[in-house]
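Structure, as structure tokens:
Only one protein chain is missing from this complex, and each of the others stays in its spot.
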Amino acid sequence: MSIAKDPAVWAAALGTLAIWSFLYRDNPIYRLAEHVLVALATGWSVPYYYYSYIHPVIKDEMIGQGRWAYVIPIVLGLLLYTRFIPSVSWLARYPMSAYIGYGAGYYLAFNAKPFLGQVTASFVNFGAGNVVNQLLFFICILSALVYFFFTVSKEHPAMGYASQFGKVVILIALGAAFGNTVLFRYNLFLGRLQYVLQEWLGLIQ
Amino acid sequence: MQRLQALGRRPIYALVFVVGIVAFLFPLGLPVKIGSDVRTVYNALDALPAGSLVWVGAEYDVSSKPELDPQVVAIFHHLFQKGLKPVVYGMWLRGPTIVQDIVAPIAEQYGKQYGVDWINLGHKPGTTTNLRLMTSNIMEGAGGVDHFGKPLADYSIMRGVNALDKASGFRHIIVVETGSPGSREYLGIVSAEKGIPMSVATLTMSIPENKPYVESGQFTGQIGGLRGAAEYEILVGKPGRGASGTDAQSLAALLVFFLVVIGNIGYLTSPRK
Amino acid sequence: MLLAQDAPALGVFVPGNVAPFFALLVFCALVYIMIQRARAGQRIPEIRKIPGLEAIDEAIGRATEMGRPVHYTPGLGEATNVQTLASFAMLGHVAKRCAQYDTRLLQTNVEAFVMAINQEVIRQAYLEAGRPDAFNPDDITYHSPEQFAYAASVLGMYERERPAANIMFGAFWAESLLFAEGGAYLGAIQIGATANTHQIPFFVAACDYTLIGEEMYAASAYLSKEPVLTGTVVGQDLARIGVFALIILGTVLAHVGETNWLTGILTK
Partner (left out) sequence: MRKEFPMLLTVVAALAVILSQFFFHIYNLGWLDVLDKWSNLMWAIAIGLGVINLTLIHGKKIMRRAPGYYNSIVLLLVLYGYGILGLITTTEGFHHKWIFDNIFAPMDATLYGIIAFFITTAAYRAFKVRTWEATVMLLAAMIILLGSAPIGEAIWGYWGDVRSWILNIPNTAGMRGIILGIYLGGFATALRVMLGLERAYLGGVGGR
């Protein structure tokens, strides 16, 4: 194998090197890449949002099927732009509050069920599997819960110990999650490295 | 000794590069032990009669390609070897395109014909709502067309396939996931509802999260990360990217471990701790 | 449109949503009672010390001494994400302090809608601090809607503006470590807060202070010391006691009798 001739591979490889150059230090090439990246991401999203969310609604649903109620969110969305006209800029608060309310309602409506799912999943059955493990699991969950108490006094020694133990459990969980992610991040880097060595430079088969 | 805890970032970065290059140029070939979670997926697919439909949810994006592509490759080798008929679909925008690109050459190897032996329904907007629609009417959920915008009615594989359910011939669901929407949505909307067993192909870091679902039997099994891909490659007899990648992983793990150790030696020998 | 199938549960509920509804109702009742107690001027317990929140003012103070800016990011969450909702209150606090100390606040965004709200939050904060003249809309910037383009741009910004305090408060994904480790190289005081469990370990490793999970949700009550808000946190603690009791009860019931009726009720 030898070095690539495809302009697409060159473009991809040079882009990769431009980003890697930041690891040495901030430099003009990285700065250029960074600005191009922002421009491309936005320049991709505008048409994508338009053709995925706006165009079909106007063309098919409003004009095609006569669902004129869509005027409401469109007007609300456009009200965001009143912020550039100082005298009526307060109108921009309408879409904000509607959107925020939708978000708050959505959280309350859709998370109660998974929350209860987590509660019932914490019911430990000592009959299934290793009793020592099950008991430890049970104690770990309860201690972790105690750790987070905000307004309940932990002066009582039992609460204090439980909270301390809960902290340890949480730190183990966080450490484990860290250790578990390292290799995934490496895989992503190795994927790029392989691209450069194989597709571009042709050093490995 | 104390200077060991004050290495600059650049020497460390250089070491990361060195480890990557060494792993690619001089593979170690460490043995890989096959875990039970991967084996159950393999056994479940292996036991399906030829001609069964298998729904493949391509729920990932470009950034997860390094970990998930090798898994998809290994799984499709298996599906085609067994004469199963994959139906690809994606709630994630670029998932079906990615899978199309890597599966087409594999299908060719096995002489499988698009539209007869497998099909790609593509990405359709509406995420979970649309997935729910698929369980009652695929024609409507797919907007009547496949990944390439051609009418589904033209493909023989779609004959008699009305919905994502058992009656239409679906025997297993494989969700290749990188986050949400992914396996949880499939579990709630399709698998539990329609009684079709499902397996998950996922990232290394999602393994612990999925573990409880595997233990409870809600997931048949899970293939996790490059390691999982390597295991599946061995089961299918097609060693590839997964197997070579696990060597690099071992070296990377050793590097991080080594750095933490010398950092602590530096710390412990420092008089100002 | 997808219709709910089967018959309604208990005559009015969507099947599978009975227990969630009542769980939410109980939660709301607990919070409501505590809000009323606070309004009536009854004693509300104090919130335990949360170092990450104590450190906010200190971090802004240090940036002021050094004459360098403060950077604030709400992460990638949309304005409908509850973590972003919590971030608005925090940003209000940070902006007010920056206005009082006359310190530059750089606020970067990846979501246009969130940016619009953040602009409003910061403007209000400067107004309340009596410094509307110091409000500079050009310091509230948009960095494309894509995760890593945003991250690349923020890393570049770090190098050019060299913020001395870096506050990351909201919904973060993989970019968390890019922000946090990039900030650590600068030597900035860093405070990270997220409820995305995957990312908490990275903030713990790379930041000076980390708000673990729900600690971020207590921020508004903690910083404002407003009894009514503190009341909501007390309500949350009461609910936690309830969860604690439920787990013990459920575990006991798993060993008594044939079926665990508690599980039955909670999944109804």
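Observations on the model:
The chains carry the letters A, B and C, assigned in the order they are written, with residues numbered from 1 in each.
Note that contacts are C-beta pairs under 8 Å (C-beta built on N, C-alpha and C of every residue); 3 or more make two chains touch, one makes a residue touch a chain.
What you see is a predicted model, and the numbers here were worked out from it, not measured in a lab.
Taking the full assembly into account, the omitted chain touches A, B, C. The chain that is not drawn here is touched, among residues C:Ile50, C:Ala164, C:Leu177 or C:Ile191, by C:Leu177. Residue in contact with the omitted chain (choice from C:Ile33, C:Met66 or C:Val82): C:Val82. In the full complex, the hidden chain is touched by chain C at residues 1-4, 8-9, 12-15, 17, 20-21, 24, 27-28, 31, 35, 38-39, 78, 80, 82-83, 85-86, 88-89, 91-93, 109, 112-113, 115-117, 120-121, 124-125, 127-128, 138, 140-142, 144-146, 148-149, 151-152, 160, 174, 177-178, 180-182, 184, 195, 197, 200-202, 204-206, 212-218, 220, 224, 226-229, 232-233, 235-236, 239-240, 243. For chain B, the residues touching the absent chain in the complete assembly are 5, 7, 9, 12-13, 15-16, 30-33, 35, 62-63, 65, 129, 204, 207-208, 211-212, 225, 227, 246-247, 249-257, 259-260, 263-264, 267-268, 273. Contact between chain A and the unshown chain involves residues 8, 11-13, 15-16, 18-20, 22-23, 31-54, 57, 69-70, 72-74, 76-78, 80-81, 84, 90, 93-112, 114-115, 118-119, 121-122, 133, 136-137, 140-141, 143-145, 147-148, 166-183, 185-186, 188-192, 195.
Simple rule for what comes next: only the chains that are shown with their structure count from here on.
Placing every chain at the mean of its C-alpha atoms, the farthest one from chain C is found to be B.
Averaging Cα coordinates per chain places chain A and chain B 19 Å apart. Between chain A and chain C, the centres computed from C-alpha atoms are 14 Å apart.
Chain B and chain C have Cα centroids lying 32 Å from one another. Within chain A, contacts with two or more other chains are made by residues 177, 181. Shown for chain B are the residues in touch with two or more other chains, namely 63, 205. By the touch rule above, chain A contacts chain C in their complex via residues 19, 22, 26, 30-31, 33-35, 37-42, 44-45, 80, 83, 92-93, 96, 99-100, 102-104, 106-108, 112-113, 115-117, 119-120, 122-127, 138, 141-142, 145-146, 148-154, 170, 174-175, 177-178, 181. Every residue of chain C that touches chain A in the complex is listed here, in rising order: 16-17, 19-21, 23-24, 44-48, 78-82, 84-85, 113, 116-117, 119-120, 143-146, 148-150, 152-153, 155-156, 159-160, 197-198, 200-202, 204-205, 212-215, 218, 230, 233-234, 236-237, 240-241, 243-244, 246-248, 250-251, 253-255, 260, 262-263, 266-267.
Looking at the complex, you find that chain B touches chain A at residues 10, 13, 16-17, 20-21, 23-25, 63, 65-67, 125, 203-205, 207-208, 212, 225-226, 245, 248-249, 252-253, 256.
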